[in-house]
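Omission of a single protein chain aside, the complex is shown with its protein chains in their original locations.
Going in written order, the chains are labelled A and B, and every chain counts its residues from 1.
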Amino acid sequence: MKELILGEIARRLGGELLGDPDIRIHGIRGLDEAQEGQISFVASSRFLQLAEKSQAAALIVSPAHRHIENNLVVVENPYLAYARCAALFAPSEEPTPGISKLAHIGENCRLGRDISIFPMVFVGDEVELDDGVTLYPHVYVGHNSVIGEQSVLHPGVVLYPHTRIGRRVIVHAGTVIGSDGFGYVMDEENHAFKIPQTGCVRIDDDVEIGALNAIDRASMGRTWIQEGVKTDNLIQIGHNCVIGAHSLIIAQVGISGSARIGRHVVLAGQTGVAQHVTIGDNTIVGGRGGVSKNLPPKGTFSGTPIMPHTKWRQCQVIFARLPEMRKKIRELEDKIAQLEGKIS
Amino acid sequence: MKELILGEIARRLGGELLGDPDIRIHGIRGLDEAQEGQISFVASSRFLQLAEKSQAAALIVSPAHRHIENNLVVVENPYLAYARCAALFAPSEEPTPGISKLAHIGENCRLGRDISIFPMVFVGDEVELDDGVTLYPHVYVGHNSVIGEQSVLHPGVVLYPHTRIGRRVIVHAGTVIGSDGFGYVMDEENHAFKIPQTGCVRIDDDVEIGALNAIDRASMGRTWIQEGVKTDNLIQIGHNCVIGAHSLIIAQVGISGSARIGRHVVLAGQTGVAQHVTIGDNTIVGGRGGVSKNLPPKGTFSGTPIMPHTKWRQCQVIFARLPEMRKKIRELEDKIAQLEGKIS
Partner (left out) sequence: MKELILGEIARRLGGELLGDPDIRIHGIRGLDEAQEGQISFVASSRFLQLAEKSQAAALIVSPAHRHIENNLVVVENPYLAYARCAALFAPSEEPTPGISKLAHIGENCRLGRDISIFPMVFVGDEVELDDGVTLYPHVYVGHNSVIGEQSVLHPGVVLYPHTRIGRRVIVHAGTVIGSDGFGYVMDEENHAFKIPQTGCVRIDDDVEIGALNAIDRASMGRTWIQEGVKTDNLIQIGHNCVIGAHSLIIAQVGISGSARIGRHVVLAGQTGVAQHVTIGDNTIVGGRGGVSKNLPPKGTFSGTPIMPHTKWRQCQVIFARLPEMRKKIRELEDKIAQLEGKIS
């Protein structure tokens, strides 16, 4: 169990300490769970009452809450500081470096220092693994792939040949990177003729890919996941897509081939993006959006057809009242018929 | 090939036998497929004609159908009895117990009796496997996990460390349990900072998980799948979700973080559930429902926005008639304009 004194925690979070710097802290919990020796945090004023009753030994708070009676670490963004503090106490799961004799390492590979390769890993020929890479059991790394330093591939991840993974990338279990894109052309008998998928996938630094993603290789050129992108689970990314830096892709989103997603974009769960569509930087698409046309930057969109989110909320409300609307129209018809009767 | 006499089948199904108890039965088939030596079943009156023509050697029927001319096993619920009877004849696929020398077993594991561990399985340190557990090839069991008696993990299943699996649980191939939840907080540069996911996943007794599910570990505490839950394929269950006992989750459903699904709930295919939403016991959500708010118990809901199923059906019908409705409104406009002309 890790233990830090409160003064050290304040220093590491870049916060102001109000209280006893020598208290020993060994963990972080929610306001209602934290006990002696544990720190907690006040993410917003909504939690003020809970905070005042909390048994926590110390609290991470914003400047607005510096009056709470407890040992305090005052920071601008308590939720961010919570995440950083939790990282201090998170159990370190890094395996001892070493290359299992039960792993297969291909020919002409270039392996850096402090690499961990678990049993039953398969590494193809001409692969480059930089310092500190971890490959968990049943990982497959196709030939001529490159994995940057400190990257971690969880169990069962598959990299097809010629995949390029940057530094500090995390790929969760069961994800497939570099499978053939869905590219066919109809032949004379109306049978699908396969277009060779000869491109690759490139994933930049500090990306985290969830479990069971399918990211297809490009037909020519590359499918490109830019730095800092985070994807949730069960996501489809088609061939030749570009996902701009620092975008967030939530669970079960499907992005068709050659779509270009901007930087700092958020695609909420179960959204679909049509092929060749462009989404501008900083745009948010709400859950299950159907993006069938280009979207400008800095917008918030929802629905099928995709439209500004506020308008979509109106449409949704009215959709649920369609039966009343139909009734109303019938009443108007009746009234008009009566009026027509009276006048003619 | 297994074989049972009809009297024994009636006894095991708790049914009344009408006919020859000594007929030998070696299998169960549909009414139109069953032949000599095979039993079939009449699930409802719709199948009465088929039943009367069936070549089956015997039929499982409800009391309402005890007049059919054949050897009969009369039970309250013929469909349930069919399932039980099929289980009697199902080929037993249980492997011979034994621990392959081509598997990796970590240190300080506690292994029960009659365990089957296939080649290329990886079991981490400090794992507990109870009696009769089966681990198929390429299964990964992270350290400090526990698997209850008679549970079966099909090929390629991944359990991240600290996962707890109950008794008689079946997990189908490729499913990932315990990957990190999608938890980030934006830092000063608007980059996603990872919130450590230090919780775990707990799966209770008699759960069956389909293929290629992604079930995330909790950020703190646990993600909890309660007893008797059955999930289909390609399902997403976010961090800190609770899925109540005996609920059924159909294919491609996505459940966002911290959602609480009640007991005996049914979520039909491709449904999405927003984060922190609660669904009451015994509630049914129709295919592709978009559950963005809490739902009460014992209801039937559909659509986006989610609404009572009967109302949703009305809205659907009207949606398909929107072009007519618009035409109607234009006609009313014209008529009113005419009326206004006549009056003024």
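We adopt the following convention: a contact is a pair of C-beta atoms (placed from the backbone, for glycine too) under 8 Å apart; a residue touches a chain by one contact, two chains touch by 3 or more.
This structure is a prediction, so every number in the text was calculated from the model and none was measured.
Touching the missing chain, out of B:106, B:221 or B:269, is residue B:269. The residue from A:27, A:148 or A:174 that touches the chain not shown here is A:174.
Mapped onto subunit A, the footprint of the missing chain covers residues 104, 120, 122, 138, 140, 156, 158, 160-161, 174, 176, 179-180, 182, 184-188, 190-196, 198, 212, 214, 216, 220, 234, 236, 238, 252, 254, 256, 270, 272, 274, 290, 292, 304-305, 307, 311, 314-315, 318-319, 325, 328-329, 332, 335-336, 339, 342-343. Residue positions on subunit B in contact with the hidden chain: 29-30, 33, 77, 79-80, 82-84, 86-87, 89-91, 93, 102, 118-120, 136-138, 154-156, 170, 172-174, 206, 208, 210-212, 228, 230, 232-234, 246, 248, 250-252, 264, 269-270, 287-288, 316-317, 319-320, 322-323, 325-326, 329, 332-333, 336, 339-340, 343, in rising order.
The definition used in the following text is that only the chains that are shown with their structure count from here on.
Per-chain CA centroids place subunit A at a distance of 26 Å from subunit B.
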